[in-house]
Structures are given as C-alpha cells and as structure tokens.
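With one protein chain held back, the other chains of the complex are shown just where they sit.
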Amino acid sequence: MNNMSSTPIAPPVKHRSPIAGPPWFRLVLITTSVLFIGMLIGLPVAAVFTEALRKGFDAYADSLQGEYAVAAIELTLIVAAIAVPFNLVFGIAASWAITKFEFAGKQLLITLIDLPFSVSPVISGLIYVLLFGANSALGEWLMAHDVQIVFAVPGLVIATIFVTFPFVARELIPLMQEQGTEEEEAAILLGATGWQLFFRVTLPNIKWALLYGVLLCNARAMGEFGAVSVVSGHIKGETNTIPLHVEILYNEYNFVAAFAVASILTLLALLTLLLKTLLESKFSSPTRKH
Amino acid sequence: MRKFREPSVLPGFGITLGITLSYLSLIVLLPLSGLFVSTAGVSFAEFWATVTSPRVMSAYRISFGASFIAAFINVFFGLIVTWVLVRYKFPGKRIMDAMVDLPFALPTAVAGIALTALYAPQGWVGRYFEPLGIKIAFTPIGITIALIFIGLPFVVRTVQPVLEDMNREYEEAAVSLGATRWQTFCRVILPELTPALMTGFAMALARALGEYGSVIFIAGNMPGVSEIIPLIIITKLEQYDYTGATSIAVVMLLASFLMLFAINLLQSWSRRRRDE
Partner (left out) sequence: MGIQVNDISKRFNNDFVALHNVSLDIKSGELIALLGPSGSGKTTLLRIIAGLEFADSGTVILDGQELRTKNAKERNVGFVFQHYALFKHMTVFQNVAFGLSVRPKAQRPSDQEIRRKVMDLLELIHLEAYHDRYPSQLSGGQRQRVALARALAVEPKVLLLDEPFGALDAKVRKELRRWMRRLHDDIHITSIFVTHDQEEAMEVADRVVVMSNGCIEQVGTPEQVYHHPVNGFVYDFLGNYNEFDGWKDKDGAVHLAETEIVEIPEETIVQASTQTGWLGRYPEISHVVNKVVPGLLPEKIAPVIVKKKKTIRRPPDATAVKLFTRPHEIFVSKVLDGDEYVTARVTHINPASALVKLELERPGGAILQAEIPKTVVDELNIKRGDMLYIRPKATRVFE
C-alpha cells in the first residue's frame, strides 16, 4: 500500500480573486440586473402574449385571420422584400469603398451613413411628405402624371429604406476594417478578377456579419412605426403595415386583436435575437474568447 | 496638396463609392436638406413664434427632461448590467445578454402597447402603484419608463466591449499598491469606462429625444403634461400645418446633429483611449 495519509492537508481557506467582490456583493449586483432586465424587458414581452391570449386561442387565431390583418402582413412583407435587398447592396458597396480604400472625407462619409439613426422617425417620414407631398413642386408634377408616392406603397418603401439605411453597412464596416486588405491583395496578385475576389475571398469572411446585418435590417423594416406612420395615410387594407395595424386596433380598443398582431412582431424580434445569439457563437473564434 | 485617394491594387473603388454616394444623396441627404429648404419660405418671426409657443415649449421640457432622466438611469443600471454580464458567471447569463438587445429588435409600437398594458392604472404593475396615488402611464413617469426601455441597449453595448478589453492588470496593480476595492473602482475602473459611458449616455439620449412609437401609447398625450415633440410634429401634420411641423422638425434635427457631433467626438476620444 502507498502511504496516502502522510501529507497534512491545510485547512481549506476559501480565497477569492483579489479583484472579485465578496459573494454578497456579487449576489446583489446579479439580482439587481436580473430584476431590472426582467422588469424592464421581460415583463413587456410576457404582457404581449398574455394579453393576446386573454380570450383564448381561438380569439387569438381569429384576430390574425382578419381581412385587414392579412393585408397588413402582406404589405409588410412586400415593403421588407424591397427595402432589405436595397440596403444590402448599399451596405456592401459602402463598406467596400470605406474599408478597402483610403480617401479624403472618409470619416465624414461614415458619419453621414449613420445619420438616419440620429434622426427622429417622425422627421424621417416628414421629409418625404414634404418632398413628394401635394404642396411641393415635385409632388404637383407627380400628381399631374398620376404617380402617388406619399400615402401609398412607394412612400412606405422609401421611408423604410431611410430608417434601415445604416444597418448592413454598420455591421460590415468594423469587421472589414479589422480584416484589412491583405487577403484581397493576395488574391489580386494570384490573378483573381474583381467578382472572384468578392465572392471567393471577401464574402466568406464577412458572411455571418452580413447575415446579422440583414436580420437586424429586416426586423427594423418590418417593425418600423414612426416614419411609416407619417407617410402611410392609414388606409386600411392598403397602406397599413403590421405596426400601423396594431395601433389602429389598439385605438379602437380591440386589445386582444392588437396584442395578437403585436405577438407576430414580438416573435419576429425573438427569432432575430435567437439567430443573433447563434451567429455570435459562430463569429467568435476560440482565440477571441476571453 | 493631398491626394483624393491613395492608390490601391484592389478593384471597385469607382463603382462602390458611386453607389454609396448616389444612394446616400437620393435617400438621405436630398430629402433632409428639403426640410431646410421648405422652412426658407417662413419668416424668422413666424418660425420663432412657432418653435417657442407655450405648448411646444412644454413639449421640449417633457421630451428633454424625460430623455435626460432616462439616459441617466440607463447609465447607472446599464453599468451594473454590463458589469454583471462581463465579470460574473451565473445561470441564464446568455439569455440575459440576448434580452438586452430586445429593445433594438422589438417594434416600438409593440413596446408601446405592452408597456401601457403594464403601467396603466389597471395594468400588471400599475395596479400596485394606483392605491399609493402614483400614476405611471399617461404621465411623464410613463414616458421616462418607455425611454429607459429603448435606451438601455445603447449603454450596455457601448460599455461592454470596453469592459471586456480592460486589462485585469490595472485592477491587480491598484490592489497590489494597497487600494481598496472601492478606490480601485472609482479611481481606476471608472475613469477607463468614462468615455464609453458618456458615449452610451449620448446615444441613449439622442434616441430618446426622437422616439415616437414606444412613447405615444403610454404618454396619454395631454398637451402641456405628457405631450412629446415628435407627437406635436405629427399633430401639426395631421392638421395640414406643414410650416409648423417643419419648423419644429428643424429644431429637432439641429438637436440631433448636435448630438451626433457630440457622439462622434466622444467615440473618437474613447477609441484613442483604447488604442493607447
């Protein structure tokens, strides 16, 4: 037998890392955070579903199948289907120009791309009403040629493009800046054409960030309220997107229906976040973990 | 003279910058400048009378007041939440981390009606405050809560990377020199985080000033009591008072530009700090 009993074991003194707080302090901070996030963010989400199902599942399903609800969902999908690809092309072009080249005025360009984020959604709508509305020169000309932009689908699309303008570029620029231009330069020296370069070298490096940008862009496009509200004209079945439909139902005191329609948007948001979390674990290589 | 651009072997500069600039001009710059052009016809006296009318003035007070308070609360709680997310391990941390982004992803109208349902006098939370004589929904308190909701992610997501990157050696150095944990926090950690906290504050504030969807349901929109600036713009538009709407919008837009400028300064300060 080995002599297993010989080494005296020092009495276990529980040591913390010198910079970690005492346990009670951690507990207080964690509890505060959990309560704060739970109250501020968790409760509203729970409220949406509870209110939506207040009168049972049938009432919930009925609300979603209403004529105007279906029309609103269709319209929202159309708007997003135009706005998102538009901003995808813009986002890729802008981040390519900004991150792969050095030119004068670059910082200003980045700031201008971010501009729509700082503009109130109400003002984002207002500028198009002023530009295309009946009392502007362009508006009169459009009217004479029987083209309706404001209070019609094109207006909704343009306003949505405005508010979602920076999303894709914003995700791509920091990543592409970090990646630098070495790989692209190597590809050029190996004889790749511009498109080969993009599809075979750059795109594989940025695909997850790109997907994430598109997801966020899409979530905002489908959920935009303020800007769309200004340019919509609120014509039921014609220019009401899902968020606008929620407002109308709510103002008509049709709470169950309002929350039922809102629950679709909430699910969309939760799905976006889920995908985001999954994408992030793909993004972060083990070396970046700290 | 400085060259416009450095030479590069990579292709696509012309086309990508062309697309960028034309999109940017057509979608953003042109319509925005249209706003200023349309106020050109208004005399300054008329403009001034509109933007300083009593109802608008009280709306400024409410919008700016609620936004400032909300941004302050967000900095305080945002720092705690970020600290917990970065430094501690606990069950459910991933979920909490994801939930912080929900205000980004959740449509504002949905947030608006959900918050109203909670804080209305008969709501889940509101009913506990009603007997105490505290009204939350349809008062500036409600507006502030909605603005805290939408502003939180700005603070957390700005401070988080800075705290993650912060070298533990700073704290260890402070402790080995005899500083208490509180001294370490106040004199070493907090100064490091200040630029990021200020950036987060400014971003939350800028967003709150322009916020519409999440606020209008819970605000109750009583003129002089709980009416915010964006709502005044909409009301004027609905009354076909385009001049009035535009004038106030110009004031708001200038405020946004100012905020954007401040945020940019703060961010470059923050970046310099981190690069050193």
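Think of it as A and B in the order they're written, each chain with its own count starting at 1.
Everything below uses one rule, namely that contacts are C-beta pairs under 8 Å (C-beta built on N, C-alpha and C of every residue); 3 or more make two chains touch, one makes a residue touch a chain.
If you're wondering where the values come from, they're calculated on a predicted model, not measured in any experiment.
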Option from B:192, B:211 or B:227 whose C-beta touches the chain left out: B:192
Residue of B:177, B:225 or B:254 touching the missing chain in the full complex: B:177
Positions on subunit B contacted by the hidden chain, ascending: 167, 169-170, 172-180, 183, 187-188, 191-192, 273, 276
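We adopt the following convention: only the chains that are shown with their structure count from here on.
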Whole-Å separation of chain centres (CA-atom averages), subunit A against subunit B: 16
List of subunit A residues in touch with subunit B within their complex: 18-21, 26, 29-30, 32-34, 36-37, 39-45, 47-48, 51, 89-90, 92-94, 96-98, 100-104, 109, 111-123, 126-131, 133, 135-136, 158, 161-162, 165, 181, 184-185, 188-189, 193-194, 197-198, 216, 219-220, 222-226, 229-230, 242-244, 246-247, 250, 255, 258-259, 262, 265-266, 268-270, 272-274, 276-277, 290
Subunit A partner contacts - residues on subunit B that touch it in the complex: 2-6, 8-13, 15-17, 19-20, 23-24, 27-32, 34-35, 38, 77, 80-81, 83-85, 87-88, 90, 92, 94, 96-111, 113-115, 117-118, 124-125, 145, 148-149, 152, 164, 168, 171-172, 175, 181, 184, 206-207, 209-213, 217, 229-230, 233-234, 237, 242, 245-246, 249, 252-253, 256-257, 259-260, 263-264
